[in-house]
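Complex shown without one protein chain; remaining protein chains in place.
Our next item is chain A:
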Amino acid sequence: MTLILSRRALVTGAGAAATALLTGCDRLAEHESVRKALFTADNFHLWMQRAITDRNALAQEFSPDQMSPVFRANGTFNPNTEDYKALWRNGFADWRLKIDGLVDRPLSLSLAQLHAMPHREQITRHDCVEGWSAIGKWRGVPLAVLLHAARMRTTARYLVFHCADFGGGTDPYYESIDLVDAFHPQTILAYALNDRALPVQNGAPLRLRVERQLGYKQAKYLMRIEAVSDLASIFGGKGGYWEDVAGYQWYAGI
């Protein structure tokens, strides 16, 4: 009898404790200090990965028969602004990619100029933060080529990618990466997907491919690349649209 009672009490107690723990966790996470502690894990994983892995390790590349039959798009499917529509109607002939910030020679490049530059082709896996993956073939200009051409200064620490789309709200989409990823050989500005000009839903006319990170880092509808020493003064200061708006990890290598 006592045993049965104690069992019942224990089960009820455990249930109550679990519920308390859960709501407790939700409440805890609202505290700024707890949020900060939780968010330090982001830095830990970045530090850990950089410490134990080869910084130049290449993301896996696949053969054409391993590609996804359909490469799904996500996020913005069309920026739908008047400016973007005007560029699109004209086949992006008036579009220019600006490279400025901490560079000695700011650039303004047309799509035709990018096409004429050295390019890299890679069949890689795109991993969305939501969990799905798609394998596609990208062609584009290595970012390192452009950074050398623009004579990036040694004070630059990050590259900020400004986009033509507004991620749902009023804030423009943007992303940023550090120099380890910026000069990685697979980091390219892609103008073609699966042997066709980059479709609008995938970021036409140009998108970033930073193959060792998740999908939200692969900024679409690129307009401008800015070399900066610090991310704090850019928009919300967290280094990216989703980082500012929803608290996503800046380092999306996990």
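The definition used in the following text is that a residue touches a chain if its C-beta (ideal position, glycine included) is under 8 Å from a C-beta of that chain, and two chains touch if they have at least 3 such contacts; residues count from 1.
In the analysis below, contacts and distances are computed from a predicted model.
Chosen from "sn-glycerol-3-phosphate transport system permease protein UgpE", "Thiosulfate reductase cytochrome b subunit", "Cell division protein FtsX" or "(2Fe-2S)-binding protein", the protein name that UniProt gives for the omitted chain reads "Thiosulfate reductase cytochrome b subunit". Summary of contacts with the chain left out: across A:T53, A:S108 or A:T155, the touching residue is A:T53. The hidden chain makes contact, of the residues A:I135, A:M152, A:L208 or A:V228, with A:I135. Residues of chain A that touch the chain left out of the display are 6-7, 10-11, 14, 18-19, 21-23, 25-26, 29, 37-39, 41-42, 44-45, 48-49, 52-54, 57-60, 62, 66-70, 72, 125, 127-135, 211-214, 242, 246-249, 252-254.
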